[in-house]
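Only a single protein chain was left out; the remaining protein chains are all shown in position.
Chain IDs A, B and C follow the sequence of writing; residue 1 opens each chain.
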């Protein structure tokens, strides 16, 4: 038997929730039209409309990068620009997919806690050269919620940023790859975190929280939805058997399990943060608000981790640990023990 | 209880093969690295190398359009052209995805039985203006095997077309969305139908033959594979939990069931062809070589079908029926009966 | 002293009209704002409005390919298609520039005399799959007037084609690289050949008729003009010292000399056609309606030409002769004599 590996690389290393697997199996019976013109997809759309407390138009796809790129393509023109935090996932980790699908330029702004700030955004947009043909024209604002460093925008922050965007003529996209973790942590409703604040399009990811390559572009403004089927097809984002993603998404939002899983993952990370933060030489690089920890560790601790049965990512001098809904307690205990041991030996 | 619907629209309206569902469930246990850097994907790559009788590099994705677009992007430059039959799937039904991913222009040529012909290709390439900067430069040849009208290239035809392509400096892509049906019908090996004929990259689709959104870009020339991971990421084609596609593809090729399913679907269509062709006023638009029939029917028969419990596609004046591996015999009987009844009443 | 070379390759091998050179010299005095925000450009715009008998918006640039590409980018979306004759300049001789600037797909249709035909266009558009996301969506019609083979659409033909386009939701672009030759030959007004027929945007070329790299995008629908400055800048089509092109264009249309030059070039070609057509074994490939001749010649004549002091283009088995406004009579005489000699020797 293999020795256990404790895997803190990401929440997409985990498996599927049991009810998601059941939904896939159920969808396999009978026939259904391809490309999303099926009852599973229509039912999924109704489920989203109920959960978001208004009619929405939802497009199922299997890639989070594709979801962001398609959503942004509904907002930005080829000579346009998309404002985002300089550490935004779309700006750093998608190999230029947003630029490819939109033709627009990403403008990354700095900001404390990896979040955009209202005044800085306002000033940047005021200097963007609206109407000057030598300058790319601002079309969209991207908010990554939670951010790639696990921090959260409060609903009021989102509302303020959306208001600035609106005043300058921009539409707003939210990258919600870990939307469940944000909702779980903030305790607000999906509507309160999105369209009620002024968000036009949401990329909602279910993959990191128990689904299998199941993502959704959720459009709150029907006018924006018109071009999306063409953009998706042209981008290779339309699924032949779309019903298998739609069935997952419908099941995902059918009860509170998605939020329970997210709450659990968040709680795991909070517990880990409490234990590790207390150790000498260990500091949090970002507030631990969801299921991700970013830490600066003593060198000895990093060396100890690299010997151990652990998987995790390094970001320059920092380390990242992500907790999953199906997180083994053993792994968390072993992680704390390993770091504690290394720290105590070196002090 | 609902009355039965007999669905002949496409082979992607069907469900998943049982062993494919089992493979998905098995892949859900434990953790695995995301984005294809996992043991399922490595195992899948080995399986393909065994089946294709040489080392190949395989990239899992979930969209057939994406698979074609990524494969072509490895072959063609922005100022290039891609030669294909005018009815090729990439030229008609992908909303410009190949052009989007490559920047190249598609040049569609006519040809009997929906197939490219050696002499016409040779002549077109001779007149393409190689070296003339006002003309797009030929980079790639696309062969759709089987064609979108269910016809097949014999291995010798493929070899001859590849030889012409090579002589003019083109690389060759095969769109094998129904690759299993071609192998089953021709009775040759996957190697004999691809790299031994001169094919450089194959898009192999498993979705239409029992898998769930599982496609593979199979690269026979290692040099071509280098850029593909970047092209895929930028195109939103990299899957977060790639293992769930890789596990399907590995299982798909693990034994002969993929070919048994394809043989069965082909046989269903052949049986249907025999019965329908015998009816007065019914004629085949294309030879029935795989699991698809294209027919010209009397108007009365079309009208009867439209009243019945049938689903099928119309293409201008013709109709298309596609048989699935999980095809109900009842549906086939009902279809023949419906058309026979209409034909006999109108004669 | 060098022996004379008689150059029939194209009308862009010729020099500039004297008054055009004077306009350039005059524009060099004093200072003027860059990028088209200058009085020369404003004056040019007024001149065009007068000549076209309505307010138009005109953008100066120096490339005919750029002019076509920018104009089409105002009409077509990335998932769109542009209908044109299969021999259209934009489809054959611009190395994919229209696709690059628009992201759209060109759909080339056959048609007698190198012209689109109303019924064929109507039928193609009816089968284009409007509203089907797997199909590129028709956005624009391109008319090349005169065609690349020197044939002309009558105003009524243009009106009929524009009406079909409009009925299917397309906007219309006219590629008028030799617009002067068309006006001169048809004897109608610029307005009658464009917006009165339903043309939305015209690419008017002055370069082939006595100007120096001076082209204009002429927009008849103000709504279409809004994005053009951004599309131009992004495409590298905005000129730093735009006034030098605007000054040429303003002078070009200031009196009738542009039409006199075009009439002269057309007459030269007509004379040549009359003389050559009478020779045995010589036949016109296309009607000689403007300043271009397309001929099938006996092999002996081609061989004789290749020895002689002539420059001309071959297109497969045919030859092309283009006459210029500054055409030397000597060259025409020598050309006829050379071909007549070869033909008579071989008979």
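The rule we apply is simple: a residue touches a chain if its C-beta (ideal position, glycine included) is under 8 Å from a C-beta of that chain, and two chains touch if they have at least 3 such contacts.
Being a predicted model, the structure only gives us computed values, none of them experimental.
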Interface partners of the hidden chain - shown chains only, full complex considered: A, B, C
Chain not shown: contacting residue from A:95, A:202 or A:265: A:95
From C:82, C:95 or C:343, residue that would touch the chain that is not displayed: C:95
Which residue of A:135, A:168 or A:296 touches the chain not shown here: A:135
Where the missing chain touches chain C, by residue: 5, 7, 9-10, 12-16, 21, 24-25, 27-34, 62-67, 69-70, 94-97, 100-101, 207-208, 212-213, 230, 233-241, 244-245, 311, 324
Residues from chain A at the interface with the omitted partner, ascending: 78-79, 81, 92-96, 99-100, 103-106, 127, 133-136, 316
Chain B residues touching the omitted chain (full complex): 35, 77-79, 103, 133-134, 137, 227, 229-234, 238
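Note that only the chains that are shown with their structure count from here on.
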Equivalent-chain rotation between chain C and chain B, CA atoms, steps of 5 degrees: 180
Length of the line joining the C-alpha centres of chain A and chain C, rounded to whole Å: 51
Computed distance of Cα centres, chain C from chain B, in Å: 42
Whole-Å separation of chain centres (CA-atom averages), chain A against chain B: 33
Numbers and ranges of chain C residues touching at least 2 other chains: 78-79, 103, 133-134
